[in-house]
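Yeah, one chain of the complex is gone here, protein chain that is, but the others are all in their spots.
In order of appearance the chains are A, B and C, and numbering begins at 1 in each one.
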Amino acid sequence: MTRSSIAFWAGAAVFLAAVFVMTQVVGNQYPFFAGYIILQFIALAVAWSILGGYAGYVNFGTSAFYGVGVYASVFLVKAFGAPLPLQILAGAAMGALMGLALGLLTLRMQGIFFSIATIALTIVIETAITNWRYVGGAAGIQIQRPEVTAPFDNYVQMLFFVQALLVVLAVAISRYIQNSWIGRGLQALRDDELAAECTGVPTLRLKLLACVISGALMCAVGAPAAMYLQYADPASAFNLNYSVSTLAMSLIGGTAHWSGPIIGAIVLATTQQLLTVTISSEVNVLVLGVMLVLFVVGAPDGIIGLIARLRGNRGKGEA
Amino acid sequence: MFSLDLLLDAVVIGVLLGCFYGAVSLGLSVSFGLLDVPHVAHPAFLVLASYAVYFLNEHYAVDPLLAGLLITPVFFVFGLAAYRLYYETFEKRGSDAAVRGIAFFFGIAFIIEVLIILQFGVDQRSVTADYIGKALRLGDFRIPYRLLVAFGVATALTVLLTLYLSRTFMGRAIQAVAQDQEALRLMGTNPVKIKQWAFGIATAVLGISGALLIIVAPVDPTLDRAYIGRTFCVVVMAGLGSMGGTLVAAIILGVAESIVLTMFGASWAPAISFAMLLGILAVRPQGLFGRRS
Amino acid sequence: MTLSDTQPPLLRIAALTKRFGGFTALREVSVDIRPGERFGLIGPNGSGKTTLINCISGAFRTEPGTVLFRGEDITPLKPHQRTRRGIARSFQIPRPFRSMTVAENLMVALDFAAHEHVSVGQRRDTMMSILEQMGLGSKANVSATQLSQVELRKMELARAMATQPKLLISDEAMAGLSSSEVDEVLDLLLSLASRDITIIMIEHIMQAVMRFSDRVMCLDAGRIIAIGTPSEVMADKHVQEAYLGT
Partner (left out) sequence: MSKKVSSISRRSLLATAGAALAAAPLGANLLHAQQGPIRIGMSMPQTGGLAGGGKASLLGIEIWRDDVNAAGGLLGRKVELVVYDDKSSASETPAIYSKLIDVDKVDLLFAPYATVPTAPIMPMVKQRGLLLIGNFSFQVNSKVGHDMWFNNAPWGPADSWATSFLDIGQKAGGKSMALLAADQEFAQNLAKTAREVAAKRNLPVVFDQAYPPATVEFSSIIRALKASKPDIVYVASYPPDSAGILRAVNEIGIGDNVKVFGGGMVGLQFGAVMENMGSLLNGVVNYNTWLPEKSMYFDGTKEFFDKYTKRAVEAKIDPLGYYLAPFGYASGQLIEQAIKAVGSLDQKALAKYLRENTHKTIVGPIAFSPDGERKETAVLQAQFRGVVDKNMEQFRTSGKQVILFPDNLKSGELIAPFEAARK
């Protein structure tokens, strides 16, 4: 293991330990409720940018994957009373399949066509779920949580920890991809697809791989949301907000490095959570809009890019 | 339930509805189809135009279509400015313009949404005119005048835009810029100027499209979200940049939707049209009337 | 083509036709390229040179017609599969991976197209030695966007070389360069050719083509109008007509 790998895994271990200790010590529930949402967006943004960031294929269908994750859980709970780990695994499997199908169908298309196709896919899936009476259809469905298992004494605390695990998983995968030949291949095809092909990069296969991994992770992230809300309805599960927010988070953070989406998600999700409980009105939406515009105009490489530029300048100053 | 009468009726209504979809997509067909600008704020501009029309209709009793015409110069200038901003910040910098452009236009769309809410509130608004709420009777058939207006406006806009693009110098330059920017640069014309002009035209068209939107159905500030999918689908299905193709694709979409609404499970209507788009993209990525090989 | 050829051809193009809609860009083009050959491809603008390259490298699908490489029919293969079999190319307008450094540009090729599996360390050594050969040793960690025109051309060739090709196609690698730079690139290509790499060179600069090529082929309007030694082709009256205009 290289030094940076050791540092990364040590950091991940410390993070998980801290999350775990928090679930055991903190009695106030709010940090877990709000923290869950923030963690969920981190995982979504990281998963999204595997395809959207590294490969440059903008997936508008985050909400489709997220929603399918939610409804995979709803179905499993209703049909078999399946436990949480199984829900997440099933979600991931569904997501991988969906990613594969989406990829096969659309990845031959150039950039923006792919994006449009993902919008279409979202609507098709949402309509299908809306018409599926077994999982509640348009009317939505209320779900009973099972008893919480030790060592947690509260379900939301457990979900918080589970979501933290998913974040670590997503980041580890994203980091691995970036540092491996896969990441280099994706970066090459994002820069220039034909040049990449002519340099030996199997672009279609790599894109499919990215699509499958990204899809599996996004669905897995959605799966525990059914238990978090104890309620699911198509309009909320397939909300456009998920698609736009993950896109925004990745871009605000920067897509050049695996840490970009994390930073972006922390900044934007925390801001949104804070605004929800402070200003709390349409200004909230306005802030998202203004942040998006300011960042893509003023900091095209995101916060990561800003930091790099600052460092670069300082380095030059010293030299 | 099946009857020939109903089917015929569904087709007629579908064609008219499709014309409406076409009319609200034409601007996008220029801005996205010809100029490759990922203009996801197109529907937000559209709703903004509807509110402008509403304002004129409500306070000065201006006919909605006339109001739509009146705001086109304003929207033209607005479009010029929007493209300039987009160009300076994205296109000029080259790669990745599409991804950031999408985020940028989403941001713009949200800002417009909120500004409308702050100015007009969240209630839905509609306009009044003689042709709203009445229908043309043809024997057993009844066709709402609203939709006939949509039909007329859509055809007129399509014909005008097609003529403009093929007959005028500027129009041909716009077509050329869509094909090959380099060639145009060699000819000594500045492609940026031409694209800016074209984006202005695309936005100006939205003035009339916006009027149509509020004539056909009431609008509310967040209506734009429902039209992102629809308008992009029409443009992509048509194949980028063909005005006539846009209208035809929109009509196909309208007819499909109308038939499903009438004959089969209505709640499947959106899935049908978008599945159709997915199918077309899978088989024929350049769209039905695509310019790209 | 001539009977004196005892070796099988490295690349055989047989009755290749390419249409774009109603426009025929290539018409029944057939030609064999011998191993180790320095092959020049000339023709006026729009004659189909780049289209032919795109068909050989796999960027365009061709039908009818076949492309055989070392005896294998590669017509159905994708570009990356052809690259892995040993066909590399550069682009008329350089297409670097803009978000990467020069070294990373080469690493893509080494990661994906290298024939044998070697350690990361060895790959880095290979990469550096290619860069040194190309005179880009000092630019390894410079972003591809900061290179000059001639450096970009060299980097494209270096990236192509990093795929360890048997056939290198150079698409107007000298366009827009000064005469001293042209000589620089030409020397590079000649040194590559001396190492058993077959090279197809597309070029407008006649001097360079004449100096470089064993054999020259001239295309006009998608057809072969002449093929032979440089001097034969230059003397051909069809070629002169094509260049001086009809």
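Assume a residue touches a chain if its C-beta (ideal position, glycine included) is under 8 Å from a C-beta of that chain, and two chains touch if they have at least 3 such contacts.
Note that the structure is predicted; figures quoted are calculated from it, not measured.
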| item | value |
| --- | --- |
| Which displayed chains the hidden chain touches across the whole complex | A, B |
| Residue of A:179, A:241 or A:270 touching the missing chain in the full complex | A:241 |
| Residue, one of A:171, A:285 or A:304, that touches the chain absent here | A:285 |
| Touch with the omitted chain, as defined above, among A:37, A:51 or A:265 | A:37 |
| Sole residue of A:22, A:194, A:208 or A:229 that reaches the chain not shown, by the stated touch rule | A:229 |
| Chain A, residues in touch with the chain not shown (by the definition above) | 28-30, 32-34, 36-37, 127, 130-131, 137-140, 142, 144-145, 156, 225, 228-233, 235-236, 239, 241, 273, 276-277, 280-282, 284-285 |
| Chain B residues touching the omitted chain (full complex) | 1, 3, 5-6, 9-10, 13-14, 17, 20, 117, 120-126, 128, 132-135, 142-147, 216-218, 220, 222-223, 226, 258-259, 261-263, 265-270 |
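One rule holds in what follows: only the chains that are shown with their structure count from here on.
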| item | value |
| --- | --- |
| Chain A-chain B separation of Cα centroids, rounded to whole Å | 32 |
| Cα-centroid distance, chain B relative to chain C, in whole angstrom | 45 |
| Of all residues in chain A, the ones touching two or more other chains | 191 |
| Touching two or more other chains - residues of chain C | 98-99 |
| Residues of chain C that touch chain A when the two form their complex | 57-59, 78-81, 83-84, 88-89, 91, 95-100, 104, 107-109, 111-113, 159-160, 163 |
| Contacting residues of chain A [partner chain C, same complex] | 181, 184-185, 187-188, 190-192, 194-204, 256 |
| Residue ranges of chain A in contact with chain B within the complex | 52, 56, 58, 105-106, 108-113, 115-117, 119-124, 127-128, 130-131, 138, 191, 240, 244, 247-248, 251, 255, 282-283, 285-286, 288-293, 295-297, 300 |
